[in-house]
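To keep things clear, I will list the structure first and then write my remarks on it.
One protein chain omitted, others in place.
For chain A:
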Amino acid sequence: MIKTSARPPARRRRRVARGKLTAWLFIAPLLIVNVLVIAGPGLMSVYYSFTDWDGLDQADFVWFSNYTDLIGDPDFRRALLHNLLWTVFFLVVPMSMGLLGAFLLSRIRRGQLLFRVLFFIPYVIATVVSATVWRQILSPTSGIGPALSNLGIPLLDDVNFLGDGDIALGAVAFINNWQWWGFLVVIFLAAMQGIEPSLYEAARMDGAGAWREFWNITLPSIRPTFMFLSLMTVIWSFLVFDYVYILTQGGPAGSTDVLSTVMYRAAFSEQQAGYASAIGVMLALISAGTVCGYLYLRRRLRWDI
C-alpha cells in the first residue's frame, strides 16, 4: 500500500520538473532578446542619466545635474511645449476625423469595404514615403502653391509650409495626421460594429436624428476604445520623432523641435549621451505617468472613463 502510493508522486514530481523546464525553454527566446534589447539597455539608460557619459567610455556620476539642466534648458522647454501642442492637435483633429469617418461608414452598406481600404492605405505606407509625398506637395517651387497660381489663384504663392517657423509645426502635424486618421477610422468602425442594433432602432422610434444617435448611443458604446486610443494618442504624441526628423530636423531654428529630436541631437551630434539618457528617462516617465494617471482616475476616483 505504502509502496504503490509512494511511487506515483516521485514520478509526477519528475514529470512536473520536466514540464517546467520545457515551459522555460519555450519562453526563453522571448526573454533573452527582450532583456538584451529593452530591459538591459533601459536600466543602463537610467544609470547613465545620472552621469556625464559621452557615449563612449567616459562616465562620471553627476547625480541629478542632467535633470536640473533639463529643467533650465530653453530647448527642452520649447520642445516640451511643442509636444503638448502636438498632443492637443492629435486629440482633436484625427480623433474627430476618425469618429466622423467610422460613424458614416457604419451607416452605409454599399462601398463600406472600399472606403475602409482607401482610408487605411496611407497607414500602411512608410513614414519616409508619406513624408516625401507631402514634402513635394507643400514645396514652394513645385507644389500646391505654384499649381494654384497657375490656375489664377495666387493664394499660397509665398507660403513655405515647412520653411516658415510660424507654421512648420502645424504642417508637420498635418502630414502626420494624413497617415494616422485612417487607422482610427478602422478601429472605431470595428468598435461601432459591435453595438447592439436594437439600441439604434429604439432611438429611431423616439425620432432621434443622426447627431443624437451618435452622441447618445455610438459614443457611449465605444467609450472603452475611445479612451484607449486617447490614452495612446497622448503617449505617442510625446514620442513623435519620424516626421519631424525627416521633414525639418527640428528646424527652422528649433521651431519644430520635439523632445525626441532634442534627445537625438544630444546623443548623436553633441556627444551628450548622459543628457540624452535623461531625456529618454523623462519620456518613459511621461508615458508611465499618463497610464498611471488614467488608472488612478478610473480605479481610485472611480471615474467612469
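One rule holds in what follows: a contact is a pair of C-beta atoms (placed from the backbone, for glycine too) under 8 Å apart; a residue touches a chain by one contact, two chains touch by 3 or more; residues count from 1.
FYI, contacts and distances are computed from a predicted model.
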**Complete:** The chain not rendered here carries, per UniProt and among "Heme ABC exporter ATP-binding subunit CcmA", "Signal recognition particle receptor subunit beta", "Hydrogenase 4 subunit D" or "Sugar ABC transporter permease", the name "Sugar ABC transporter permease"
**Residue of A:Val62, A:Ala190 or A:Ala208 touching the missing chain in the full complex** = A:Ala190
**Message:** Tell me which of A:Val62, A:Leu91 or A:Val133 is the one touching the absent chain.
**Reply:** A:Val133
**Touch criterion as defined above, residue of A:Ile71, A:Val124, A:Ala253 or A:Leu301 at the omitted chain** = A:Val124
**Prompt:** Footprint of the hidden chain on chain A, which residues?
**Reply:** 16, 19-20, 22-24, 26-27, 29-30, 33-34, 36-42, 44-45, 48, 55-56, 97, 100-101, 104-105, 107-111, 115-130, 132-137, 139, 141-144, 146-147, 150, 178, 182-183, 186-187, 190-191, 224-225, 227-229, 231-232, 235, 239, 241-242, 245-246, 259-260, 263, 267-268, 273, 276-277, 279-281, 283-284, 287, 291
